[in-house]
Each structure stands twice: as structure tokens, then as C-alpha cells.
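Just below is one structure, and these are the notes that go with it.
With one protein chain held back, the other chains of the complex are shown just where they sit.
Residue numbering begins at 1 within each chain, and the chains themselves are lettered A and B in the order written.
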Amino acid sequence: MEQIVRQKAIRQDHPVLQRVVHSVIYLLLTLLAVFTLIPFVWMVSSSLKLDREVFSYPMRWIPETFHWENYRLIWQRVPLVTYFKNTAFIAIVVTLLQTLTSSFAAYAFAKLQFPGRDTLFLAYIATIAVPWQAYMLPQFIMMRSMGLYDTLWAMVVLQAFSAFGVFLMRQFYRGIPSELCEAARLDGLSEYGIWARIMLPLSKAAIATLVIFTFVNTWNDYMGPMIYLTRDFNKTIQVGLRRFIQENSSDYHLIMAASLCSLLPVSVVFLCLQKYFIEGIATSGLKG
Amino acid sequence: MSLQEQKRARARMGKQERRNALIAYSFLAPNFLGFAIFTLVPVICAIALSLCEWNGGDVSKLRFVGLQNYGTIFNVNKVAEKGIGYFFSRVDLGIALKNTVFYTLITVPLTIVCALALAMLLNKARGAVAYRTIFFFPYVASMVAICVCWSFMLMKDGPINQLIMGLGIPFNKSWTADSNMAIWSIILVSVWRNMGYYMVIYLAALQGVPQELLEAATVDGAGKWKQFLHVTLPQLKPTTFFVSVMMIISCFKIYDVVAIMTDGGPGRSTKMLVTYIYDEAFIKVRYGQASAISMVLLVIVLLVTILQFRSEKKFSND
Partner (left out) sequence: MKKMLALVLAAIMLMSVISFASAEDAVLTVVTWDATTTPYLVAQKEAFEASHPGVKIEYVDVASQDYAVKTTTMLEGGDASDVFMVKEIDNIINWQAQGFAEPLNAYVEKTNYDLSGFVGTEKNYSVDDELYAVPFRSDFWVLFYNKDLFDAAGEAYPTNDMTWDEYADLAIRLTKDGVYGTHYHTWLSAVANWTVADGVNTLADRNYDDLLYFYQLYQKLEDAGACMAYNELKAAGLHYSAAFANGNIAMLPMGYWYVSTLIGYNKDGTCSFNWGISAVPHAEGVKAGSSFGNLTGAMINIKSANKDLAWDYISWLGGEEGAAATASVGARPAYVSETVAAAMSSVEGFPTDETSKGALIPSFVGMEWPVAEKVADIKGIVNEEHTLIMTREITPEEGIAEMNERVAELF
């Protein structure tokens, strides 16, 4: 409401200029959006072609004949349903654990004083900086000895406690004024209470972000499942997708069709959590 | 206050501090336990491995060699003899380092500016849901599909070059098949893919910027630009810290786009640190050297992070 009023006020100042600026911005945004979408248009078009038509030259945006059967074929060629189920299981459990534990830990890093805080935090960041390829082997040997190899739980424990979530949440919590916590402490709330009643409600947007990222990253992870999951009934979508790329031939039309299908669930998650970016949070009455 | 009272007060304080620390640790524990077992321990093993020679097989074949791996990857003997220019033009590590740093220096600012601009434009704007979804889409799509797709887009007579030619610029090179352009194709795909991702982070952070501050600024007669510079940007500082650290790290670790699109080529023009690590570990099976290269990566990233961490603390005074 206030914003509309304000915008009106400005518009009254320079009505024409304001409208021109707005139109230009929308035009640019639309152009950028079109540019962003071009590859997807190509993906959709390729997914409806025959294998040898995908890279035929000159390129055709609209396939000669629409091969809708590609979308049936992908479910028959590989057990895609199983792959979807596995991926969904891993993604959901990881997202839950990650969000919970890292928002908990992030509170300590952002708002509490304790010895070794900065060192520990740097250790967290440092592990993000080590490429996975470098410690994959020790990790694998360890996981195997724990009997987690080729189980979905391997992927869960590997991704649920990543330093990424802690880092993200810590940064958001730091944006929340410390005075709020102080006030709550004076009111007799315990630290756990502050976390549950003040931090969590205030960080809805951040949690939505973390949920989306964790979900997307887990959903699209390839290297992890490739190494840790071996039997067919344990594999995930991204590993399954690569089954269309073989040593001596690649079915790019099927890869495109299958990756478009795998895009759907993630898009749904994103759309559902969208609203938290618009809602904002009730910070009225706070001073920055 | 008597000496005794002071002592008692200090003891009480100490007790209080210990209690506080315990509470803090209890917050950390669930995450830290998982993190320590599944990430920290293997990482420490990798650090130790960089001082050993191990070409796989039984762990008993592992041999401590000190800094020898580092000597090999830096090719110290040759570099000492022929100068630092040799390192950056001939030695694999030097080339990978040069490419990775170049890629990072271009990609990080470009992505941050794009992400922040998009977030500002799409924050609370009409029709924003559709735009936001569109810009986030690239991050959601599976890597192998989009890389194949982009390789095709960037062909000699592909759509991107047609677009450039349409703007009147004579250009018809195949991006991925040209030593000078190949790295730009990696940059283009990275910015395209990540811009929406960091936009989402900024959008979330923008929800935390108190309305009153913005209003106060408007009342003071500040224009939109000034409002952005003096109110919004400082409020976004923790997020910018996060975004830049994460971006630098992920740029230094760039792997999959390169592996699928250029495979480090043509020649060594897109060889990156992690493609090099991958080669050493799994093609040439020299785990010690692979670990040593990751340590080089770790040290660089850590230095940059500590610098940023310091400046973050200085600005937020805590």
C-alpha cells in the first residue's frame, strides 16, 4: 500500500520519464528472459526429434514430425520411476535434515559467543573449498566400512550436513538485529526459545532459499550417486540420464526428454516456495 | 567493591560463560557431528595424503614423501631454471591456475552484478513470479542437457553467432573450438546458469531490509539510486559476503561445465584446477599429487575468504 502511494508521488513528479524508464526496464527484462529460455526451447524441440535429427544441420526449431513417443520411450528404456522415487527420497530427507540442523548451528555461529567460534567457522568454509574429487576416496573407504555403500542413506548422510547450509543461514541470521535477541533474553526466553520463536519466524525467506537450494542440488547431483549407488534399484535420475549416453552411441533426444521430465518436480518446489520471497517479514517496529 | 566481591563476580562470569558456551555447543552438535564424520575427517585425510606418495591399492603402499608432490606439480627444477614465465606457459599447474583465476575474475563480478540487478528489479514487482521462475530455470536443469545444448548454441553458425551477426558484428567462430573463445563459452554458461541462483539469495535477503529505513530515506529526499547505495547495499552486506565467498569457491572448483563442453581444450586453454585434479587422481592414479593440487586450491580460496571475513567483521563491528 505504502509503496503504491510512494510510487504515485514519484510518478506525479515525473510521470512521463517514470513510465519510459519502466517500459525500458520491462523490455530489457523480457529480452533477457527470452535469451535465458532459448536453450530450453531447443531442448523441447530436440526431445521431439529422432536421434539423428538432433544435430542435423541447418538446425530446425520445429521438428519435421513430432515424435511424442520419445516421452513414452524414456520410461520403458530405463526404470525411470524407480530413479524418480529414489531421488525424491534422498532430496526430501536431505532437505529436512539440512534445514533443521544448519539453522540450529547457524544460530550459534551468528548470535552466540563461545570460544573457538571463528576458527570453527573457518573450518566449515575451508571444507567447502576442498574439491570433492580430492577427498572422495578417503570418504568412500570410510563409508564402505560403515556399510553405507550402495544404500540411499549414503547420499543422505553425505549431503545433509554440508557446510553450505550453515554458512547460508549464518549470513541471514546476522542480518537480523541482535537487539531483538537481547530484548528476548531480558524477557526471560531461553536461547532455544529465541531460536524457535524469533529467529525461525523471521527467517522464512532464508529457509525457503535453503530448502530450494538443497532440494535442487540434491536432485541434480551426479557425481555422488554415480560413485555411491551401484545397483539399478538404488540409482537416481541424474545417473539414469547418463544411461542414454553410451560408449558408442548417445540418444540425445531421450536425454532431453528425460531431463525435461526431471525438471518438473524441482520447478514445483520452487513455485510453491516463491511466495516467501514476496511476503517479506514483519520487521515493523524494529530498528536496524 | 572489595577484592573478594570482584573475584566472586569474575567466577560468576566464568560460570555464565561456560554455560553459554555449552548452550552454543548444543546448537552446533547435530550438524557438527555429521559434518565432522562425513566431511571433516576425509578432508583431513586428503590433506595428509598430499604429503604422501600413493598410487592406489593397499594402504600399506602409502609412503610419506614430504613436500615432494608439491615440487612435482610446481615443476620446481624447471621453473627455477627457466623463470616464472615457464610456469604459467608450460607447466600444467600454472596453466590451470591461470585459466581458473581468469575465469573466476570475470565470472564472479558479472554474476553478482546480474543477480543483484535482477533481484532489485524483481523485488515486489508486478509479474515478477514469471520472471523469477524463468531466471531460476537454468539452475534447475540437469547439467548434461544444458551443456550439450549450449555447445550446439555456440556453434559457428549457431543461434548465438547469428544474434551477434545480426547486431552487425562480423563474428563466426565456433566458440568451444577456439582457444581464445572457449573459456568465454564456459563463462557465458556459468553466468547464465548461476545468475538466477544468486538472484534468489538476494531476493530472500531483500525481504530482511527494514521498510522503515527505506521510507526514512525517501522522506529525506533520497532518489532510488541513493537509497540503494546508502540503505539497501549496506543492509545486504552479510549476503554479499556469502555470495562472493560461495561464488569464488565454486568458480575455483569449476568442473562439470568444462568436462562436458570442452574437456579442457582446445589444447590446454580451458584446463582448470579441478579438471587437473581429476586427471591426476583417476586417469593417472597419483592420489598424492591430486591432493597436493587441491591444497593449492584450498590455500588460495582460504586466503581470499579470510580477507573477506576480516572486512565483514570490521564493517559489522562485532
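Structural remarks
Following the convention adopted for this analysis, a contact is a pair of C-beta atoms (placed from the backbone, for glycine too) under 8 Å apart; a residue touches a chain by one contact, two chains touch by 3 or more.
Treat the numbers as computed from the prediction; the structure is a model and nothing was measured.
Which of B:L28, B:M155, B:A205 or B:M272 touches the hidden chain is settled by the complete complex: it is B:M155. Although one chain is not drawn, the whole complex shows that of B:Q162, B:S179 or B:S311 it is B:S179 that touches it.
In the full complex, chain A makes contact with the omitted chain through residues 50-52, 54-57, 73, 76-77, 79, 136-137, 140-141, 143-144, 149, 226-227, 230-232, 239, 242-243, 245-250, 252. The chain not shown here touches chain B at positions 55-58, 61, 78, 90, 148, 151-152, 154-156, 158, 174-179, 264-268, 278-279, 282-285.
Here is the rule we go by: only the chains that are shown with their structure count from here on.
Residues of chain A touching chain B in their complex: 2-3, 6, 25, 29, 32-33, 36-40, 42-43, 46, 55, 58-59, 97, 100-102, 104-105, 107-109, 112-115, 117-118, 120, 122-131, 133-139, 142-143, 157-158, 160-168, 171-172, 174-176, 191, 195, 202, 205-206, 208-209, 212-213, 216, 220, 222, 237-238, 241-242, 245, 252, 255-256, 259-260, 262-263, 266-267, 270-271, 274, 276-281, 283-284, 286-288.
The touching residues of chain B, counted against chain A in their complex, run 17, 20-21, 23-25, 27-28, 30-35, 38-43, 45-46, 49, 121-124, 128-129, 131-146, 148-150, 152-153, 157-159, 192, 196-197, 200-201, 203-205, 207-208, 210-213, 215, 218, 235, 238-239, 241-242, 245-246, 249, 252-253, 255-256, 273-274, 277-278, 281-282, 287, 290-291, 293-294, 297-298, 301-302, 305-306, 309, 316.
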